[in-house]
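Structure incoming, see below.
Missing here is one protein chain; the remaining ones are kept as they sit in the complex.
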Amino acid sequence: MDNSATTPVRKEVVEEMLPYMTENFGNPSSIYEIGKISKHAIDKARKKVADALGSEENEIYFTSGGTESDNWAIKGIAFANRSKGKHIITSSIEHHAVLHTCAWLEGQGFEVTYLPVDKYGIVSPEEVKKAIRDDTILISIMLANNEIGTIQPVEEIGKIAKESRIYFHTDAVQAIGHVPIDVNKMNIDLLSLSGHKFEGPKGCGALYIQKGTKIDTFLHGGAQERKRRAGTENVPAIVGLGKAIELATAEIEESNKTLLELRGRLVKGLLKIPKAHLNGHPTKRLANNVNITFEYIEGESLLLLLNAKGIFASTGSACNSFSLEPSHVLTACGVPHEIVHGSLRLSLGRMNSEQDVDRVLEAVPEIVQKLRNMSPLTPK
Amino acid sequence: MDNSATTPVRKEVVEEMLPYMTENFGNPSSIYEIGKISKHAIDKARKKVADALGSEENEIYFTSGGTESDNWAIKGIAFANRSKGKHIITSSIEHHAVLHTCAWLEGQGFEVTYLPVDKYGIVSPEEVKKAIRDDTILISIMLANNEIGTIQPVEEIGKIAKESRIYFHTDAVQAIGHVPIDVNKMNIDLLSLSGHKFEGPKGCGALYIQKGTKIDTFLHGGAQERKRRAGTENVPAIVGLGKAIELATAEIEESNKTLLELRGRLVKGLLKIPKAHLNGHPTKRLANNVNITFEYIEGESLLLLLNAKGIFASTGSACNSFSLEPSHVLTACGVPHEIVHGSLRLSLGRMNSEQDVDRVLEAVPEIVQKLRNMSPLTPK
Amino acid sequence: MDYSLKVMDHFSNPRNMGSIENSDGVGEVGNAKCGDIMKIYLKVENNRIADVKFQTFGCGAAIASSSMATEMIKGKTLEEAWKLSNKAVAEALDGLPPIKMHCSMLAEEAIHEAINDYLKKRGLETWDE
Partner (left out) sequence: MDYSLKVMDHFSNPRNMGSIENSDGVGEVGNAKCGDIMKIYLKVENNRIADVKFQTFGCGAAIASSSMATEMIKGKTLEEAWKLSNKAVAEALDGLPPIKMHCSMLAEEAIHEAINDYLKKRGLETWDE
């Protein structure tokens, strides 16, 4: 139940990809037949991504993943519009691909405002408005958060950005296949997505760039992607991403219905455990996301014990991160330090059933009890 | 015969990759079993790349391809060493991934010297030495050229860089599997490679960064690749790249022997056509590279007619490029404009046989004759 | 390049390829963009193009444009031939990739040059674009 980290590649997707790994191996920039087959395959995939976002095909650029899309969007806008201004607005609960990029830009002379969020992890459009300066060139607010699943009022923020003629980027990596998207209606100028989050391949993502946007190239080199993103196209992965987004988008409604039921059952069951709290917003959240804190225990040990029972999850505990810092997202939501430690994220996928949920509901209370018995923090 | 553009993924490589697309799909940064399998697979691949370069494992970073590796190496060194200096030395026949990156950096206040080459496309180490300034921070000279196959005196240039305490980067994208590499012996600090040029997967490459090198992160985000290159690891592709470089390196000697014979036959046959000239160096060149100019004709039409006979090649003609500029490599070698137009690159691969060569030798003279009949430049 | 079947046909089997001895007008133009060259030979009878040949050093699109353009002006009056636009040539070829539109310009320009060469040889005033 860790589908927000990565998903397996869907069988239908692998099947579409395979021929492009061996037979149809041409370089799409080549003149000849084999290259043409690759080029058509890429164009088809581009159309599918465009359809999923309500954009035009020539506004879609393939990248190596969500991280590159975020880096490109933010650095590309920053460097291209430096003469206009040096101020960027983002939120304190963005993915590190956004936050670390902004931090690096601060080292290059840019200034960044990291907006706070309320206890549900929601960015207030009012705060966005207030943060705008004369030299603001970019607002980057994610569509849905990867830890607590909170869905931001992106349409409103987009409107504010538009009115102030500031570029608006949204990291939609977690949203694809869960939240219906229309870049025009939502006033989005740039949008990042990543294939492996919706049963597509790893190492492939896309950036939507609205026509007319002033943005620097990020990967310089050959003339691929209409001269804006160099590098020999990863044809099989692009084909796979196209197929995956097509399937994921077509199934949003149906899948959300199932997921919401499973999520409801899961949350209800887990909240029966005493001293358990739901993180994030009760309703404005991804249908597949559950994030719960159990007081007095630490997340890594919880994960390990779940793992032993074949249940995969994730946590915001400091102990489970390379930096030994607790989740910046939960911290930003005002969750106290000790309590962040005991957070558990379960993210449901298409493959999960009611039985899976019940297995979790059986395992977690036992494990929580075991760890609480071990903890010096547990009240007698 | 266009193996320098891209190669099909080798069967053994696809077989190694497949399980990581479906069953072993874990996110290698995860704590749990499935993630561990991915992590071990990546470590194994990293070892294979390190072995192929004579480096240590923790000096290898996986990227999305040769373009990203080149961009990272050059921008990463430039930004991290800006306080030391702003001057970069490269050559005029580098791949666009290097040249366009340098051009962008010029826009950011850096200064770049583009060294000339001799008529064989060779950079003189003397010229490198002369170009060094007090504020030079990076020398980037490719190991082997993608158009004319010329192999540079990288070891000597590396030595000069080392003596002057300047970082030395080499684009080895075309060299892997053809030229034996030892980064220590060759005094290389940074080296770029790309999987799909040696029968590995597209969308995956690597950058070797010598321990202790001061370089900025290029893709900011998660803590992957020891916090230096963010983005969910493209596990199947990394596994495939590892396998492919292992095979390619093991077979260098044998493969070069076969290729040299085929190349000899091809060059000899093609030079029988009147007014045909070999571009690049007669011996200091990749064993798989043939680049020949036929006076009075234009390359795109040559390619199209070859294509109709099932022969795939490439050309330096302006008409076949998106920019309508003729090959910067051939131009830098002093080949006159009209003659650049008539260039033909054939790059041999493991799959090519003597029969393939003979098929080319039968087709080309006829086609050249046909086009010469059509050309107003052909002398009566 | 995404060439239409018609382009490929005219490119592979070019019509009117070659030169005319004792032609009545010759036009040779170079392409500013890519450096390619086209030469058109005219045989004129009664103000009509009785015969036309071309020589081209250029890409597939340039060769196909030469072939198509010569077909299109054969038998036409000089005035009609003058009016042939590169767009009409491209359309007759079922379109050209955007980056290859300039190649069809070669044909239009070479025809204009050839007609003016004919007019000049006759001592007539040349025409303007």
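Going in written order, the chains are labelled A, B and C, and every chain counts its residues from 1.
In the analysis below, a residue touches a chain if its C-beta (ideal position, glycine included) is under 8 Å from a C-beta of that chain, and two chains touch if they have at least 3 such contacts.
Please read all numbers here as calculations on a predicted model, not as lab measurements.
Visitor: Just to verify: which one of A:His40, A:Lys227 or A:His337 makes contact with the chain not shown?
Guide: Considering the complete complex, A:His337 is the one touching the chain left out.
Visitor: For the chain left out of this view, which of A:Glu16, A:Glu68, A:Glu298 or A:Asp356 touches it?
Guide: In the full complex, the listed residue that touches the missing chain is A:Glu298.
Visitor: Touching the left-out chain: which of A:Gly66, A:Pro326 or A:Gly349?
Guide: Candidates A:Gly66, A:Pro326 or A:Gly349; residue touching the omitted chain: A:Pro326.
Visitor: In the complete complex, the non-displayed chain touches which residues of chain A?
Guide: That gives, for chain A, the contact residues 296-298, 300-301, 304-305, 308, 317-320, 322, 324, 326, 337-338, 341, 373-377.
The rule is short, and it goes like this: only the chains that are shown with their structure count from here on.
Visitor: If you average the CA atoms of chain A and of chain C, how many Å lie between those two points?
Guide: Going by mean C-alpha positions, chain A sits 56 Å from chain C.
Visitor: Could you state the distance in Å from the CA-based centre of chain A to that of chain B?
Guide: That pair's centroid distance is 33 Å.
Visitor: Residues touching two or more other chains, restricted to chain C: which are they?
Guide: In chain C, 1 touch at least two other chains.
Visitor: Would you pick out the residues of chain B that each touch at least 2 other chains?
Guide: 300, 304, 320, 322
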